[in-house]
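Only a single protein chain was left out; the remaining protein chains are all shown in position.
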Amino acid sequence: MSAADAKAKVPSSIWRARLRLASRSLSENWGLFVRTRIGLIGLAIIGLYALLAVAHPILMNTVWEPRIYDPVVGYAFDATQQPAPPSVKHPLGTDPLGRDILSQLMFSARSEFLLGLLAATVTVVIGTAVGAVAAYFGGWVDTLLMRLADIMIMMPAISVLIVLSALIGVEHLELALIIGILSGFGATGVVLKSQALSVVVKPYIDAAKSAGGGHFHIILVHVVPNLLPLSFLYMMFTVTSAIFSEAVLSFLGLLDVRMSWGLMIHTTESAGYLLQVTEFWWLIFPASLSITLLCSAFYLVGRSLDEVVNPRLRSR
Amino acid sequence: MTKDPVLVVDDLKMHYVTQAGLVRAVDGVSFLVRRGQSLGIVGESGCGKSSIAMTLLKLLPDNARLVSGSISLNGVDLVPLSEDEMRSHRWTRISMVFQAAMNSLDPVYRVGDQIVEALEAHYPSAGHDSMERVRELFDLVRLDPSYILRYPHEYSGGMRQRAIIAMALACEPDIIIADEPTTALDVIVQDHILREMQTIQRSLDMSMIYISHDMAVIAEVCDVVGVMYAGKLVEFGPTAEVYARPIHPYTRALMSAFPSVRGEKHDLATLPGEPPNLLDPPSGCAFHPRCAYATDDCRTAVPPIVERGDHWAVCWNPYGE
Partner (left out) sequence: MAKYLLKRSAQILATLFVFLSLVFFIVNAQPGDVSNFYALNPDVPPETRERLQDLFGVNEPLWKQYIVHIRNTFTGNFGISFSHYPRSVADVIMERLPRTVVLFMTATALSFYLGFALGKVVAWRRGGWFEYTSTVSGVTLYTVFTPWFGLMMIWLFAFKAGWLPIGKFLDPVLWRDAPVDANSVFTRMILTAFVVSIVVFGVFVVTAQRRMGRARLMRIVSIALASLVVVAVWIASGTAVFAWDILRHMVLPVVTLTLISFAGTMLLTRNSMLETMREDFVMAARAKGLPERDVRDKHVARNALLPVVTSFIFSLAFAVDGGVITESIFSWPGMGQTLVSATLTEDLPLAVGAFVFVGVFVLIAHLVADILYAYLDPRIRY
């Protein structure tokens, strides 16, 4: 075997070993996760809504006529009055503007997922970078990032969003970015930094340094992978807060979105059906319950991940 | 002259139930401590030493099971006692000196108040006398009384250990268990504290159990010594006897792993291998995988007891036969 062959072989075997380790710890952690039960409930709910989100475009292209079922501009010509109670053609009835509630619900599910994932990704990418860099370099870099985090933590997020929505038009993308920046440079960054601190004092970091590894190589290869479990956990919590903020803002009528669960309740409110809970239940419950369920689902998954990732909480 | 026994432990078994299986942390331990006597329990970490201490006080985590045996303290068996009954025995009859390095003092209360708390839990009507008692105790362990009203974080390591000793003495127990009492301290402080503990013990005619991995500490302060391996006592006897003529190869290995100041010079030997996994201890004599003298008997059958007066060991190939 030539030297070049050996060189090529080493990294691949290292990666194979890493993969094996990862898959083993994954199956171990999965066992712990399953034992918490509540995490599984959360996963089931998320799965259900994911299914709804995926099914919507399919239904729109096959059985649902866009003229009637479009979540924003559709109109249920077949109903005698609007809002119409649930029927075979409209399983969850129609809203005061004659639009199909189920279609709105399913259409919104997709955008909630996109919003949540986007906000969570922005948060975690920023938070991990901030945490790893602050812990690894220390000194003034650390001080600067942590003071910035203090400011971010002290920001009243919902008020910021409200004021911003008045000044600049806020849509899903902006919302995700603002939430991601506030949380990534703020609380999530701080938590990930404290985790990173316990990593950077490990002997293998010193070993990597003396072996001549560059700063960013070490951060990327040795520090960041150790932060991933915790990052993943904080992704779950960010999804919850993103979906919640979106629902609140569009409920207050402050967001420029085409359709969302919060907006559905806003429509109900502006049409004056808000207190007719039993008479027009389909205007209130589907959207409200969806927001609650999806938020709790991500939160529950986060909680049970916490029990898995955080060794101090593991039952003996 | 032999005094009355204070603590008689007979065939004590305590197991942990874990996901991986049963951990036999204490596996049939028997010994006896007389009034005024000090017993040392020595062994590597992970052989069940600290589990014995926690079992004697019945301070066990939820997954621990006291399987069998008896702990007779002044003739009262602690094993069947309820948690409430046990509580009245703790500290008044049997107390404990924790490791200084551990946070066994609550950081948010003054040290004096923490001692008063123990006193008031057992003598609710003591009132102002308890503060007087704290002063006495501080005097006894040579701590400046001005530190009574200070917080633990204001103490140095040695002072903290003295405070912990004072706390253990508070209710004048019959027996004190000291779990690695000086491990975290530097050698000079360690020596001072050990000597003072010994003086106090003698003047109050108390019994002590020292638990340590350090043969030198045990040699200095104990009358009797028990060597533990894999949850069992493998050798037991008067300290001088055990140190001069060890029977079990493990005891000899432990001794040669520590330098002796007074004894003859020898090369420091390291004991190969690690203590056995208590989930699945080796068959026969648990020490056989690491033993240089292991035979087929050691691998398959439980070794017999070898007795030489009040010095005994369990071994197939006793040293010095």
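For clarity, chains are labelled A and B in written order, and residue numbers in each chain start from 1.
The working rule: a residue touches a chain if its C-beta (ideal position, glycine included) is under 8 Å from a C-beta of that chain, and two chains touch if they have at least 3 such contacts.
Since we're looking at a predicted model, the values are computed, not measured.
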item	value
Touched by the hidden chain, restricted to displayed chains	A, B
Absent-chain contact - pick from B:Lys13, B:Arg34 or B:Arg87	B:Arg87
Residue of B:Glu154, B:Asp186 or B:Asp205 touching the missing chain in the full complex	B:Glu154
Absent-chain contact - pick from A:Leu192, A:Ile265 or A:Leu305	A:Ile265
Contact footprint on subunit A, counting only the chain that is left out	38, 147, 150-151, 154-160, 162-167, 240, 244, 247-248, 251-254, 265, 274-275, 277, 284, 288, 291-292, 295-296, 299-300, 303, 312-313, 315
For subunit B, the residues touching the chain missing from this view	57, 59, 83, 87-92, 95-96, 98-99, 102-108, 117-118, 121-122, 151, 153-154, 167
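The rule is simple: only the chains that are shown with their structure count from here on.
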item	value
Distance between chain centroids, defined by C-alpha means - subunit A, subunit B (Å)	52
